[in-house]
Structures are given as C-alpha cells and as structure tokens.
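As you look at this complex, bear in mind that one protein chain is not there, while each of the others sits in place.
Should a chain be cited, it is by its letter among A and B, assigned in written order, with residues numbered from 1 in that chain.
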Amino acid sequence: MPGTPPKSPLAAPTQTPTALRFENIDKRYGGLFALRGVYLEIAAGECVALAGRNGSGKTTLLRIASRLVRPSAGALSFPDAATPATVRPGYVAHSTMVYDELTAEENLVLFARLQNVDQPTARAEALLHELSLHDRRKSLVRTFSRGMRQRIAIARALLHRPSILLLDEPATGLDPFGFAWLSRTLRDLSASGCTIVMSLHGESEISALATRALRLDAGKVVADTKSGASLHSILTFGGA
Amino acid sequence: MSKRILLGAVAVLLVIAAAFASFYIAPLERTMGALQKIFYFHAASAWAGMDAFFVCFIANLLYVWKRKPSYDWVAVSAAEVGLAFTTVVLITGPIWAKPAWGIWWTWDARLTSTFVLWLLYVSYLLLRSLIEEPDRRALLSSIFGIFAYLDVPLVYGSIRWWRTQHPQPVIMGGPGSGLEPTMAKVFFFSVLAMHVLMIFLIRERYLLEQTSSEVELLQREAEAT
Partner (left out) sequence: MSLLSNTSILLGKELRTEFRSRELLTTTAVFILVVLIMFSFAINPTAEESRAFGPGLLWLAILFAASLMLQPCFLREQNNDTLSSLRLAVSDPFAIFLAKLVANTLFLLLTELLMLPLFAVFYNIPVLPQLHYLLLILFLGSLGVSTVGTALSAISAQARMRELLLPLLLLPILTPILVVSAIVTVKLLDRDPVVEWKGIGFLAVFDVVFLTALWLFGEYLLEE
C-alpha cells in the first residue's frame, strides 16, 4: 500500500540516504484533514513528481516539507542532513513571494543576504543573467510580466543553492523561454544531486525528468511509482 | 449530571446566603447606611472577575504551550464569566455613586481601571468572533489574551498615578478604610460565594463550548464531503 510505513524492517533497504522523511503526518485545519497518515521517504537525489487534483493536499505537503507549516501530528525529518535543524529547502509557491515594490536586484540581494549567501550581490547578478533579467534588474517587480515574475520567484528559491528543492506547479505562467530555462535548470540540479519534489499537472518535458511520481487524493498517497504504478498513469489519472 | 446540579445548587445557595448576610447580619455603615451594602456585592464581583481573567490567562498560556482545544474552551469561558462579573462591578459602582455623590461617574481609579479591563476582554471576545478557523482563533486570541493580561497591572498602576495627580471622590472608600470585624466576615463570605458561582459558570460555559465545538467540527466535515 503506497504512502504507508514499510511492513517489516527488511521490506525496503535503502542504499541511498534519505533526504526527506514524512512520518505519519496529519495536517488538520479545524476538523478537516488536508493530509492524513502520510508516510514518505524521499531519497537524496530523487526527482519526485507530485500529482493530484486541486485540494488533494499537494500544496500542504510541500509547505510542510518547506517547514512553513507545522504538521498536526507526525514528524518531518531530514535524516541525511549534517545539521537537520538548519536545513532550508528551496521553495517555489503559487505566489511569487517577492516584493512588488522592490527591484529584481533588490529582491534577490535581500533574500541572499538574509540567508548568509556568499557574495550575495554576485550571486544575484549571476542568477539574473541566467534568467535574462539582467537588463531589467533595476525595474520594480511590479512592472514585470507574469512569466518574468515566475522566473524571479524561482530564482529566489535557488539563491542559497539548496540541496532540497520544492516546487508547486513551477511551470505556471512561464513563457517558452522560461519553461526551457526551468527544464534545463531542474535537469542540471538533479544531475548534481539536488533532491527535487515538484507538483505538476499532466505530462511535459519537466515531468519527464522525474525519477519517481506520487499521486495524492484527499490527503493520502494513493499511487507511487516505487510501488509499481507507472509514471504515465500517475500523471494523467484518466483525465481527472 | 448530578455533579453539575450539585455545584449549581451550592453556588445559588451561597449567593442567597451572602445576600442575606449582607442585609441582615452585617451592621449598618456609619455614613452611608443601607446603600453601603452594595459594597459586598460590588467588591466580591470585582474579585471574582479578576480571578476569572487570571484563569483565562493561564488557559491562554497552556494553549500556546500544549495546543489542546480544551484549554481554549476554558479560556473563552473564563473570559465571558469574568466579563459578566466585571459588568456587575461597572453597574453597581454608579448605582452607589448616584445617591452618595449625586453623580453617576467620577473617574474613580478602581472603577476606571475596571472599565479598561472590561474593554480589554470585550476586545478579546470580539477578536475571537472575527476568526473562523478554530485553531487559528485559539492561537491568536491566546496571544492577545496574554498581552491583555500583562497590560492589567500597567493599567491599574497608571490610572492610580493619574488619580493622585487629580484627586476625585473615591467610590466606596479609599484603600485606607478598614472593615469592622463582622463586616469583614460577611465580605469574605460574599467573596467565597462569588467564587463558587464563578467556578460553576465557567464549568457550564466550558461544557457548552465543548459541545458546540464538536458540532462545528461535524458541520465542517459534512460540508467538505
């Protein structure tokens, strides 16, 4: 049964270290369960695609993994990390999480400095170049197009070179250039060992990067490629 | 069920006994006469109200620490009961003042502080009514409740200083006026009666809150499916 703890100690020996572990996690808002009894072990370097209808719990799962949200029951851990308390996953949400009234450069430098990134200005510049936003670096984010904002949002998450990256429908609003950049970036990050968990709708160039896929329904994990389901079936659940 | 009835009966009996004692056992006060007897009711309510707010404060701290909904139920119950007793204080004060001084309100230090206290807990209940999600409501109102209670000594202190700057007539005698022994006994009995009533009311309100929370939960679950 996917999404539940392994039945015996011999069931799933892991050779690769576990980057992220959800241990019987519940999240309740009032009486409603956004997540119920979720058990997941995500190995270091895995690229996991998260599928499911709106309201199935994908966003809650990602927000708990990012440590923004505390689970109502159960525990989140980072077994592989040297100092688990200071683990800081990169997180891309539905909102851009950047300041409209600051420039692109100011935004990235702000978040880089807060996170003690080495040479924050240089790092911000480098990302802006990569994103082809360098010529708009002194413009307020308020003036950016939807695609440009999404690019800045993703850049913000990458500033501190996280070893775990969480993305909530990252391709939303991206223009073809942005989409190609995202695809390239995720491929490179995955190749360099970054653990990626991304929620997606349907199949695409980006979902093809996934080494594993999970489907959530009503707060529970109902399908996992690790337990035999196919990537295709998880991502396209009969058009629902 | 029988424990509840027993507690309620004891509370009511004690309050009636205290009223009886204040009218028939306590001697008439020298200057004010029968009017002064409101004091037993007024001051005992004040004490019970303050203690109810203290219970609310402790419940707020416990909720922030442990996050059990029952602590939040205690908090709202204690706040409402405290507010009820405080309202009694604010009404009996002027009732005494009008015949005694000819004016309804004199910005007397204790009464003014009580009024601010009343406002603080009205705000607390108002805040609660404006947050729908139960866990958020409990957490945010608990922290506001903690801030409000920390403010209480500061309110009393500042208003007392304020009144020393501009002295006004004091309702029911200043801190120096002592109580004759029989009066003191009746007073403490009134305090006891009010406290038992307070405990009974908090408990009843708590049980009500417990039931209504469970109903709310069921409603939300039903709406979700």
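One rule holds for everything that comes next: a residue touches a chain if its C-beta (ideal position, glycine included) is under 8 Å from a C-beta of that chain, and two chains touch if they have at least 3 such contacts.
Quantities reported herein were computed from a predicted structural model and do not represent experimental measurements.
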item	value
Contact partner of the left-out chain, one of A:E106, A:D175, A:E203 or A:D217	A:E106
Touching residue (missing chain; options A:F78, A:Y91 or A:F179)	A:Y91
Absent chain, residues of chain B that touch it	64, 116, 119-120, 123, 126-127, 130-132, 136, 139-140, 143-144, 146-148, 150-151, 154-155, 157-159, 161-162, 165
Residues from chain A at the interface with the omitted partner, ascending	63, 66-70, 86, 88, 91, 93, 95-102, 106, 110-111, 113-116, 156
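What we mean here is this: only the chains that are shown with their structure count from here on.
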item	value
Euclidean distance of C-alpha centroids - chain A vs chain B, Å	51
Chain B-touching residues of chain A, taken from the complex the two chains share	28-32
Contacting residues of chain B [partner chain A, same complex]	133-135, 216-218, 220-221, 224
